[in-house]
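Shown here: the complex without one of its protein chains, the others still in place.
Which chain is which? They are A and B, in the order written, and residues in each are numbered from 1.
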Amino acid sequence: MPKKVPVRLRVNGEEHELHLPPQRILLDVLREELNLTGTKRGCDLGTCGCCTVLVDGEPRLSCLMLAKLAEGHQLTTVEGISPAGALHPVQRAFIDLGATQCGFCTPGFIVTAVAFLRDHPGATRDEISRALSGNLCRCTGYVKILDAVEAAARTLAPAQER
Amino acid sequence: MAGTSSRKSGSAGTPRPSSAETDLVKEAEATRASSGYHLIGKRTPLIDAALKVTGRAEYTDDIKRPGMLVGRLLKSVHPHARIRSIDVEEARRLPGVAAVLTGDRYPTPFGVLPMTHDETALAVGRVRFLGEHVAAVAAVDEETCERAFELIRVEYEPLPVYDDPKVSREPVPVKIHDRALRDTNLQKEVFQHFGDVPKALEGASQKVKLSGKYLGVTHGFTEPHCTIAEHTPDGRLTVWSATQVPHYLHRSLSEVLGMPMHRIRVVKPEVGGGFGGKSDPFPHEIACAALAIETGRPVKVLFDREDVFYLNHGRHPTQNDVTVGVDGDGKFLAMDIDALLDGGAWSSFGVVTTYYNGVLAMGPYRFDNFRYHGARAYTNHPPSGAMRAHGGTNMRYTVESVVDEIAARMGFDPIELRLQNFLPPNFKTINEFRITSNSVRQCILAARDRSGWEEKFRKLPYGRGIGVACGFYISGSNSPIHFTPVFPQCTVHLKADMDAGVTIHCGAADIGQGSKTVLAQVVAEVLGIRMDRCRVAPVDSDTAPVDLGSYSSRVTFMMGNAAKAAAENLKVPLLQAASELLEVPPDRLEASEERIHVKGRPSQGVPFHEALHKAMETKGALVASGAYSTKPLGGTFKGAKAGTAPAYSFSAYVAQVDVDLETGFVHVENVWAAFDCGRPLNPLAVEGQIEGSIHMGLGQLLSEGLSYRGARLMNPSLLDYKILTPMQMPKVECLLVGEDDPEGPFGAKEAGEGPLVAALPAVGNAIYDAIGVRLMDLPITPDKVLRALEEQRKKGGAVRPPAPTRPSERTPTHGGR
Partner (left out) sequence: MHLDAFDLHQPTSVEEALALAQRHAGKFDFLAGGTDLIPNYKMHLNVRPHLISLDHVAELRSFRPEAGWLGATVRLRNLEGSSTLIRRYPGIAEAAEEIATPLVRASGTVGGNLLVETRCFFFNQSYPWRQALGFCLKADGDQCHVVPQKTRCYATFSGDLAPALMVLDAHAEIAGPGGRRRVAVADLYDPKGDGVRRTKLGPGELLVGVQIPPGAEHLKAKYSKLRVRPSFDFPELGVAVALEEKGGKVARLEIALGGLETYPRLMKAQTAPLVGEPLTEERVKALSEDLVKAVRPVHNTFLAPDYRRKMTGVFVRRAIGALRSGS
């Protein structure tokens, strides 16, 4: 029987009490134990960005993080980015401007972009492309992703100015 | 800074309003708008986008079945070896292991093409590449599977390793497959000759030959392969898989497992990208089903990223020589091609690849003499297969480089030279392709005008340059892969019930390209209803009529036509019912604005749902079916069907680059992509295909490549296989100038693969304009650029290519055809 330790995770505002081997990776726990399958596994090695989640609001790669070390932090997955029934402006823009094709990279981009725009409302296209440079997309060539985040930045900027 | 020179945003070369008399793009848009469709041609967000942006879309790995086991596949540690024995007894006894299978359990060979079955679910008696699967384990978890692997003892007898197609082409002591040609390791050879090439070349006033070398590249979709299989006590097998072609998987499962097709159900969940890499039926899909049968429990096989690289089936490592002869006025006389493809260990689509590398080379140009010799060799590399713009990419790069070189040597502007040599619309080529709609002229003129070509070509400072290239691709393979039984390429079923929604069933696989959205658009357009009334049912072989799959850019054209026919058929009883309610004959009615009404008078009619309910009074739910079959096309010579298509896409791209002369880094600043996909049904999606294609093409051009030392793949990871990042994308302008195709649905043609092919040579030719060297060894990494520059300096200093000397009679935008 593998050794297990208690792991208490707070994901999208909900507490989860789990018993897990200490070597369990956060991505695996989100997907397999908590059924939060919106967070995707593209490489498992930090090289694609599909597994991005927010840890205390910061985008981090869940495939490189031990679940046990996520204790005491607020975790947000793509499922928790917007309140039920509503869409975040970034999500809205992704839909309207064609920024998702196969959709597999999309949760990672959404989560990264939401956090970035929160800290940098009104960011320029260059700043956005740098901020998203840890996420790979094979379908869109990024053009419409950048369009969408730029458009969302414009929507968010006036709202967040004082 | 050199290493990061590609960071610069596309500031240079801002498109200037054209100096041309007319803007071809606006003109095309205006023509299309005049036909008054309410959905067709509108920028339409994908109907599943809301699910994707919220993480709700369900991919195969997101599915959990009760009691599901983990299936894992043991990889071969030899690139080529006989398997003397496999001992799995100890592994079977390991607690937590439910089943261990080896190749002898289901040894029936299979493959995507019926004539080249050379794959097996697990290796049988022999391994042919590093990473081929020799055993399958189903266990409670991944750790247990890996412990079981350590207990499996495989005794190998190494065989000579073939890692060079040039060696495979010669007589060899050991054949990789018995079916290889003669005493070689060649899998397929194609000879074609039309007209008289030697004679035409002899009479040519200028002959240019270039040789291209291309590393293999792979699809790089973000979702790794994943399959779930479940065999239930009622004797049925269900397989969920990340596949582009559920139908071929369905057939192969049946053949290999010896189970009739009607007892197998294939379901395609959302697929995280394919690009050809999920279009073969794969061994792991069958092995997964075999484990499910063996254990009686659901089994999931999920690939690591490394496994994805081993399964590959990507673009062939290629060497090709292209010679073109022209007369003194620049008229193309003859083309001669020789291509050698590294097929890796299996056949896959190889027969098709071998043909495509030749037969797609001429278009968009007219040639009266053409010769092709193509060969595909087996090696002990991971299998090559079909990848976006299959067979049309590497050859296109060499051809377009040759055309550029001819222009340079003869003093032509390369745009003028191309304009002289384009195929006209409605034409039969020397290899008997039927060309119908063809807007390649508009493409090149639009790209010229928007890019500011005339102010830039040969005029930018040394190190910066602009280049042009054209493209041509099939809009759906005219002949299906399986000849029997005969049935349509695509069938669509519709059901309209009292809820006044329309359910669309079709086997076409949406892999992110947006085919579900096209289905809904087409059906709603014909029925004159809002799109949200249309529900596209999941692809499930129990309910969805067969579509032959998402490959060869066939879906929009074929599925679109089938959907249109189905919707027309569904409309008949609706018009009939409305006619009864309105007491107006059905032929005076039409459907629009959610109503069935008197033509041109929406107020004189009934709402859609009232007509529907009336029609249902006696029949119940309305069902209708529509299908699309291709007509026979092509000549009667050997291989004449290869490359025939009901329509072809055309393109012309102009690219602008900035080359760092000290480091060799190439920064692609702009791409003006003029594309003829006929009428774009959904311009938003078409642009997405073009932009994505440019990304993929530039990746192959600049940094992607499967690198081998011997038979060992050195870079099976997304860190070392270098896909471009968001910071490296050029500014892209999509110019959709196509005219309606006579046979495409609402005039549409493909836009899935064709947009890739011109991207690479446009940049290659721009590099030539910038620094005067022609780089024919892909990927063009900075070290290669620098070496070429150094050689050029040794030969006498930096030389710009000469400016055109021919009186360039500027072809007006409205150049007559």
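Definition applied: contacts are C-beta pairs under 8 Å (C-beta built on N, C-alpha and C of every residue); 3 or more make two chains touch, one makes a residue touch a chain.
Here the structure is a predicted model, which is why all the values come from computation and not from measurement.
The undisplayed chain touches these shown chains across the complete complex, A, B.
Of the options B:A361, B:L724 or B:A788, the residue whose C-beta touches the omitted chain is B:L724.
If you put the hidden chain back, the residue from B:V174, B:A621, B:M714 or B:A803 that touches it is B:M714. Although one chain is not displayed, chain A still touches it through residues 2-3, 5, 21-23, 25, 28, 44-47, 49, 52, 58-61, 63-66, 68-69, 112, 130-135.
The set of chain B residues touching the chain not shown comprises 1-4, 6-7, 75-78, 130-131, 142-143, 146, 304, 306, 662-663, 703, 712, 714-717, 719-720, 722, 724-725, 727-728, 781-783, 786.
Going forward, only the chains that are shown with their structure count from here on.
With centres defined as mean CA coordinates, chain B is found 30 Å away from chain A.
Within the complex formed with chain B, the chain A residues making contact are 31, 35-45, 47-48, 50, 77-79, 81-82, 87, 91, 94-98, 100-107, 110, 125-126, 129-130, 132-133, 135-146. Touching chain A in their complex are the following residues of chain B: 7, 9, 43, 45-46, 48-59, 61-62, 64, 219-224, 270-275, 304-305, 511-514, 684-685, 687-688, 691-696, 717-719, 723, 725-727, 729, 732.
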